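I am attaching a structure below and will ask some questions about it afterwards.
Only one protein chain is missing from this complex, and each of the others stays in its spot.
Chain naming follows the written order as A and B, and within any one chain the residues start at number 1.
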Amino acid sequence: MAVVETRRLTKVFKRGNVGAVVNVDLETREGEFLVLLGPSGSGKTTLLRMIAGLEDPTSGEILIGGKVVNDLSPRERRIAMVFQSYALYPHLTVFNNIVFPLKAQGVDRAQRQKQAEWAASLLGIGHLFSRKPRELSGGERQRVAVARAIVREPSVFLLDEPLSNLDAKLRASAREELEQFQKRIGTTAIYVTHDQVEAMAMGDRVVVMSQGAVRQIGTPADVYDDPADTFVATFLGSPPMNLVPLADVIVGFRPEHFLPAGVAERGGAHLSYRFQISHSEYLGAELILYGTIQGGALHQKKVISRIPSTHSAGLTDGSAHTFAVAESDVKFFDKQTEKRTAPRSLS
Amino acid sequence: MRQQRWLGPAMFIPAILYIVILVGVPFVMAFVYSVGDVKVGSEGYHFVGLHNFASVLKSPTFLLAVRNSFIFTISSQILVLIGATMLSMALQEAFPGRRFFRFLILLPWVAPVSIGSIGWKWILDSLYSVINWVLVRVHLVKQFEAPVWLGEPKLAMISVILVHTWHMLPFATVILLAGLTAIPKDIVEAAAVDGAGFFRTRFQIILPMMLPIINVAVLFGAIFTFTDMTVIYILTRGGPYDSTQVLPSLAFFTGILGSDLAEGAAISIFLVPLLVIAAWLVLRSAHRAEVT
Partner (left out) sequence: MAPRRARTWVALIVTWIVRIVFAVILGFPFYWMLITTFKRTSDLYNLDNNPFIFNERPTLEHLRLLFTETLFLRWVGNTVFAGAVVVLITLLLAVPAAYALARLTGGWGAQLGIGIFLTYLVPSTLLFIPLSRVISLLGLQDSLWSVIVVYPSFTIPFSTWLLMGFFKSIPRDLEDAAMVDGLSRWGAFVKLMIPMSTSGILTVVIFAFTLVTQEFVYALTFISTAAHSTVGVGVPTFLVRGDVFYWGSLMAACLITSLPIGVLYNTFLDRFIEGFTVGAVK
């Protein structure tokens, strides 16, 4: 039985359709870290808020622990949520913030103390108990918010971009910490983000959303290596997958799979092309090459290559070289539906 | 940049002068009068020390007025606070007709208070009071035993308190509304997810977060109430038997109508301690706003 399940869940807004959700079917697995990934306005936050009970669905069902919860208020759903702003209660101390959900449940004083200490020790914030939220750093606030969410051992843990308010450096370490933490407590988590790096790094599975619909659900490797459609293919990866429209089909391959012939050979069939470099960007560890293909089925198409800097010798602007991509790395998309289709011959 | 050195003062000094002449000087004069023997029509001034204060303090009317002032201010502010808190929470969310409701609810504050009070004087009329008409119809009182709202000491006090509450409630409500709107939606939602119900959310989250703004509303409300005499002047003129006499109205009757400027000034000087406390609280809240 899935912890959280949605069946044809739909939300229509009166004004405009930014953030709307269309017919979403979703099923979490026990203890997994599920990431909802999509650009802003794709409906991922709306979906999370419907699961939390903060937003009423227009149609469809939400199930928690196998029970339809559409008519239950947030407090009756046994969920916990970490908000983007953390939403710490500014007038309460850290300790009182953490025990607030327990008080609401009517847990007795001694038990409250015990559970708060347990949650705080998991996150290393015991020394902050008597502080007020405004006296905390961004990272500390995030931990308090997480502690408040886990303290009553919820059945599911909802997180709405909890790292977006941290600066870049802190975000990387907080990301790792949060992921480890979730593995340790083993509670199912649903995590909303627009940051693909976060999604790839943390998710057991990633749900890619766009315009209210789920485009693909799969492990990070699935969605990256086998994108279900052109949206997923270009939304993940930086620079995005090369998409080359041909007469009847769209051909896609990742820039890092399009390499100088000598570097690419690893066995298996390859497609070789003459690649005319127009300009390049040196990014330290790697080099991004922009150029066009000369000759063959992809003649005159603009593509990007991304190679390790260690293989950059001789790849100057204006020069032409033989590049290759493994046939297994080339994906095909239907021109009308933009969905994946069967591979075909390109020669 | 040399121009700037005199431009600043040149721009604000006229305003400051105006205020100093028409607030600062009379403020000092009030103290000077209170220790002198000025009367309307008399030219000279003799220092009489604390004589006026002594005679004021001996007057039973004065002591009654002090007591009434506190009863009037404290009870009306308690009522305002309770009413405004409920009303602001009921008005916070958008609902059809909200603008109209807001306009209607604001009228008692924005209409000139003397005018609103006259309306109430008619509603509380000794013979034709509509309230009494209803009370008689529902058989709560008999026709000839109907309450004389403004004619019996206790009822008169209750009436002026209620009318003043009616006048001040909108002001406190809109201030609290401003405070409510400033509470992030996230916090309220977090409370819902954390399992807090209707009352826990209101009493343990929203109300404590509104405290600073409630302080502001009560502070201004208390100052405006303690120093005002309009409602009382219109409804009862301090009567019957001084039962609704407050400090400002007593100062008016003594100093202006009674022509005893010195004693009137001495009475109004008793407003000053409260103002000093209020000013200190305003400064403190302004200072705290800068710190956080």
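Annotations for the structure displayed:
Rule of thumb we're sticking to: a contact is a pair of C-beta atoms (placed from the backbone, for glycine too) under 8 Å apart; a residue touches a chain by one contact, two chains touch by 3 or more.
Here the structure is a predicted model, which means the values were calculated and not measured.
Remark: the residues of chain B touching the chain excluded from display are 3-4, 7-12, 14-16, 18-19, 22-27, 29-30, 33, 38, 83, 86-87, 89-91, 93, 95, 101-108, 110-123, 125, 127-128, 130, 133, 143, 166, 169-170, 174-175, 177-179, 181-182, 198, 212-213, 215-216, 220, 223, 227-230, 233-234, 247-248, 251-252, 255-256, 261, 264-265, 268-269, 271-272, 275, 278-279, 282-283, 285-286, 288-290, 292.
Simple rule for what comes next: only the chains that are shown with their structure count from here on.
Against chain A, in their complex, chain B makes its touches with residues 184, 186-187, 189-197, 200, 204-205, 208-209, 211, 292.
Every residue of chain A that touches chain B in the complex is listed here, in rising order: 52-54, 73-75, 79-81, 83-85, 87, 89-92, 100-101, 104-105, 134, 148, 152, 158.
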